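What follows is a structure written as structure tokens; I'll ask about it next.
One chain of protein is taken out of this complex; the other chains stay put.
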Amino acid sequence: MEIKSPAFKENARIALHDVNLQKALGNLKAGFPVKRSTAVARMPEFDQLRDEGTALKNHILENLDIYLEQFEANVIKNGGHVHWCRTPDDACKKILEICKEVDAKTVTKGKSMVSEEINLNDYLEKNGVEPIETDLGEYILQLRGDHPSHIIAPAIHLNLEDVSEIFHEKHNRPKSSDPAVLMQEAREMLREKFAGADVGITGANFLVAETGSTIIVTNEGNGDLTQTLPKTHIVVTSIEKVVPTLEDMTLFLRLLARSATGQEFTVYNTLSTGPRRAEDQDGPENFHVVLVDNGRSEMVGTEFQDMLRCIRCSACMNHCPVYGAVGGHSYGWVYPGPMGSVLTPQMVGIENAGLLPNASTFCGKCESVCPVRIPLPKLMRHWREDEFAKHLSPKAVRWGIGGWAFFAKRPALYRLLAVSSNLFLRLMAGKKGRIKKIPMAGGWTDWRDMPAPSGKTFMSQYKSRKQS
Amino acid sequence: MLASEKPIQVGLFVTCLVDMFRPSIGFATIKLLENAGCNVTVPEAQTCCGQPAFNSGDKKTTQDIARQTITAFDGFEYVVGPSGSCIGMLHQYVDLFDDTDPWKARAEDLRNRAFEITSFLVDVIDFDSMLASYEGNVTYHDSCAGLRELGVKQQPRKLLANVANLSLTEMEDAETCCGFGGTFCVKYPEISNRMVENKSANVQVSGATTLLGGDLGCLLNMAGKLKRQGHKIETRHIVEVLAGMTDEPAIGDSAYELGQPA
């Protein structure tokens, strides 16, 4: 996927003026956050579960190599294959190779953000394999040549009308604006595809070291049809998703459903362990796990290690006022919102994605809802430090901070600066209590008035009061 | 507190915005603290908490300012300020120094002594005899840092409940960021604007005639928006109301004349 993160500001400006997008984003706010808080209120132990989940993830990361090798050994023991892929390119090549081995023409796909991350669809298409997205949201996007703008509700930026139009155009059916009819249409269209596909590709929410199982969590059931009907099941996933046991997986499932959609439990939680057994009547004959790294292993032991706890629940973006204002596409790559502002610089380079960790007020809402207590603001600040250290921050910022710091470190001079700025602003305001326009401060005064100082600085008033 | 007890020694962390834009907040804070039996000092050597540098990724400058602030407030029993954001920053000094650095311990010591004003009054000295009166229907914006870093939520409400004639109506999304975010509001002005527009809409829907909060940065942002939109709603810092110092025009409202101290 093309990286559009450097254009974040332009993207955001366009998004803020896009009436349809703003309407669609309105649905988000009334949906996920409200449902999450209801679900959390029904689970009195929720915060304890978060603590345990956080500690468990930390334990896993401290032993990540051991757990991964254990997982691999158990996949192999069950007759499956594990492919370790350092880069997106390695992963795409490996997946294509598996497809070619079974002479695949079409592959069905369950929703997988890792496959977006490695840009798998484009790669397969270029190489003569047709990928078919089966998650309803992803299916709509694929028909439109569009990309997900959210990690669990990929088509959240679209309205009913958009879906209605594209279905009408691509399905050759009368136009309907009844969501139930549209969904039925997609169901019918995809039924044959499920049965006809040679390979099914899914993601995984967790990898269980104990059993060598992968698990997917969906509400639609598309992931199950994707992995059960074709001869070959490929799981595209990433290294931080391993957990020790079924019990440990269960802890995260409890957290995931409530944090993500506010459900008590997701409709389908499906564990896949190896290929079908000799006595089974259905299921895939081949089982491959493609383990993608793409920069994750380099985060271990750094200040960004905490980010590897992420279970991709989307709570951080659902509650983020910036995401809520500009939507996911503004972020310009695969992962939007606060988690994306931390991950994207790691995966595409801080020089491309520096605007993302800066686009936060550090309001802390994301951290307050994150089920595994990732200190997202702190991690975004680490990126700013990285930028600053590499001299990537804009000159204006560096000089501004430098000039300001000169005074801030010298209290007496600072007083003088405060007094003169205070006077300057009061002069500008005249008899009014506020200023309509300040040169060089258009960022403020283009949108709001600047309240004027209500008198001399505190320090000077305090001094004269003390003296009198 | 009992008359026989020694007064509590408090160092006031003024904050640069209060110093520059609204000194009355500083004086109201002093009044509240003195009424509560504290002896208040304003150390000369303080400037800013360092947040602009911290949030711009300039760790070295932040450390310099942290050392300066720690030194300036040495020896006070408590350090109190009228801002959750700046006091929250003082708490974060701890993360600036390695475990082996002696400044780390001093930063920890400062953190244990530093409080946002409403939290100090309620959580530390359990003071609520405000004796203030405010005619009006107010709504309260929970500024992010105070709320999420320092747990300031019930304290201001508890104190406002003791102000005569005041009624509080909660607005929708009181805990949602107003879009100020320090330099964020000028680096990403359009996004910031959308956030403050949402806030202003919620303030209006609440029907309140006064908007209160505990952080001047957010208050300047929200007052600036309300005024630009032509609303009559007044914006004030909570301490002005608690200290009964509401004679001065509200934020962005004054008909102040140059040369006359407020």
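Read from first to last, the chains carry the letters A and B; within each, the first residue is number 1.
The working rule: a contact is a pair of C-beta atoms (placed from the backbone, for glycine too) under 8 Å apart; a residue touches a chain by one contact, two chains touch by 3 or more.
Following the convention adopted for this analysis, contacts and distances are computed from a predicted model.
Novice: Name the chain not shown, per its UniProt record: "Cytochrome-c peroxidase", "L-lactate dehydrogenase complex protein LldG", "Ferrous iron transport protein B" or "ABC transporter"?
Specialist: "L-lactate dehydrogenase complex protein LldG"
Novice: Give me the visible chains that the unshown chain touches, in label order.
Specialist: By the stated touch criterion, the chain not on view contacts A.
Novice: Out of A:His168, A:Lys231, A:Arg276 or A:Lys463, which residue would touch the omitted chain in the full complex?
Specialist: The one listed residue touching the chain not shown is A:Arg276.
Novice: One chain isn't shown here. Among A:Ala12, A:Leu124 or A:Leu190, which residue touches it?
Specialist: Hidden-chain contact among the options goes to A:Leu190.
Novice: Who touches the missing chain here, A:Glu130, A:Asp198 or A:Asp293?
Specialist: Spelled out, the listed residue whose C-beta touches the missing chain is A:Asp293.
Novice: Of the listed residues A:Ala15, A:Val40, A:Leu68 or A:Leu417, which contacts the missing chain in the full complex?
Specialist: From the options A:Ala15, A:Val40, A:Leu68 or A:Leu417, the contact with the absent chain belongs to A:Leu68.
Novice: Which parts of chain A are in contact with the chain that was left out?
Specialist: Considering the whole complex, chain A reaches the absent chain at 24, 27-28, 31, 43-45, 48-49, 52, 56, 62-70, 84-86, 90, 134-137, 140, 153-156, 158-160, 163, 179-180, 182-184, 186-187, 190-192, 194-195, 209-211, 213, 219-222, 224-225, 228-229, 239, 244-248, 250-251, 253-254, 261, 264-277, 279-283, 291, 293, 297-302, 305.
Simple rule for what comes next: only the chains that are shown with their structure count from here on.
Novice: Quick one: chain A and chain B, Cα centre-to-centre, how many Å?
Specialist: Using C-alpha averages as centres, the distance is 33 Å.
Novice: Applying the document's contact rule, which stretches of chain B touch chain A when the two form their complex?
Specialist: These residues of chain B touch chain A: 14, 16, 18-24, 26-27, 42, 44-48, 50, 52-59, 61, 64-65, 68, 72, 95, 144-145, 147-149, 175-177, 179-196, 198, 220-221, 223-225, 227-228, 248-249, 251-258, 261-262.
Novice: Residue numbers of chain A touching chain B in their complex, please.
Specialist: 9, 12-13, 16, 321-322, 325-326, 358-365, 367-368, 378, 381, 383-389, 393, 397, 401, 404-405, 407-411, 414, 418, 421-422, 425-427, 429-434, 441-444, 446-459, 461-462
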